[in-house]
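Scroll down for the structure; my scribbles are underneath it.
Heads up, one of the protein chains got dropped from this complex, but the rest are sitting where they should.
As written, the chains take the letters A, B and C, and residue 1 is the first residue of each chain.
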Amino acid sequence: MERVPILKIGDILLVSIQVDMSDQTAIQLQEDLAERIVATGCHGVIIDITALDIVDSFVGRMLSTIASISKVLDAETVVVGMRPAVAITLVELGLSLNGIRTALNVERGMELIAASRIDEWDEADLDENAETTATS
Amino acid sequence: MERVPILKIGDILLVSIQVDMSDQTAIQLQEDLAERIVATGCHGVIIDITALDIVDSFVGRMLSTIASISKVLDAETVVVGMRPAVAITLVELGLSLNGIRTALNVERGMELIAASRIDEWDEADLDENAETTATS
Amino acid sequence: MTTGVDLGVPATQAISSDEDVVRVRQLVRTTAVAVKLSLVDQTKLVTAASELARNTLIYGGGGSAEVATVEDGRRRGVRIVFADQGPGIPDLDQAFTDGFTTGGGLGLGLSGARRLVDDFDIWTAVGEGTRITITKWSR
Partner (left out) sequence: MTTGVDLGVPATQAISSDEDVVRVRQLVRTTAVAVKLSLVDQTKLVTAASELARNTLIYGGGGSAEVATVEDGRRRGVRIVFADQGPGIPDLDQAFTDGFTTGGGLGLGLSGARRLVDDFDIWTAVGEGTRITITKWSR
């Protein structure tokens, strides 16, 4: 069975799916990712599907599952690089990819993750600024 | 029936679940925690599930219930130490642990609680200012 | 679909209390480790068993879990039969709907357990009882 590699870039895990995965490979990827999130304490996962020419209901479910697993492990998942033909087919198949955040490419995905982490941690700072403005 | 101990560390209650709890033990823990939150006035609860090798729908629901009870009693709950295999299984079971905050370990959990307390106090200040503006 | 042959003598655990549900989890875990299921597969199987053992207790009014090691030529696995002589399940489609419960549960036990295992067989008859067989195979 092939195994999809997981790269760590700063505080983010990057998975670039380069092969037509068998179902077993997809399940293994879920497990590998969960372990790496816990082992590294990373707060972001980017799954690059630029190379995938189809996403069927199995892989679609895998993407949703990864997003949910990441969430319970306190990490954010963004799927990037979905081809237009894949997006069209997914919708017609009936998959909604609920709860999955998507971005155009890896860079945008990283921005999205950075922004949502800042939200969470800097709400305090933001509030302070608002206060200053309000009282001055 | 076994009983899960609750430790008080500064302003935080720490529950480290070390046994395979029966449903009765889990229900007892909910009750004990609610009482301790009120008795101590603590504003944070950390539930460490590092030692749990499964979380089924009963324990999952207990975690959600504890988070809700704490909230009503003005305390924040963070679940820490979830194993990768447990996270995968939870998601496949269909449990989303909605409304539960998670962190990698006890330290991260404490940071999270500290940060969210700051948030909350700043919001209070904001409200006061808003009020002042409205009446002036 | 249930296939494969039993190996050795199955172990039976009565389910008539909360603590028995804990014992079922422990028995299943030990067997899953012996058969060398992966850690994730052990976790899935024990979780499914926990859900079904609790249903046997709460809805079936008690019963038993029989845990056996099986093999089908290529692989080994763990098979568990949960049996009770309770009221049975009148509408299976409904019972397998995520969120449906006649008790105070989350309604994820049956549907969730089915997702967590490889094979899932159910027999039930109103007034006679329920018998659920699950199998998880090594990969």
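Just so we're on the same page, a residue touches a chain if its C-beta (ideal position, glycine included) is under 8 Å from a C-beta of that chain, and two chains touch if they have at least 3 such contacts.
Because the structure is a prediction, the values reported are computed rather than measured.
Listed residues A:L33, A:I46 or A:L95: the one in touch with the omitted chain is A:L95. Interface residues of subunit A facing the missing partner chain: 20-24, 53-58, 60-61, 83-86, 88-89, 92-95.
By our rule, only the chains that are shown with their structure count from here on.
A separation of 33 Å divides the Cα centre of subunit A from that of subunit C. Per-chain CA centroids place subunit A at a distance of 25 Å from subunit B. Multi-chain contact residues, meaning those touching two or more other chains, occur in subunit A at positions 31. Within subunit C, contacts with two or more other chains are made by residues 40.
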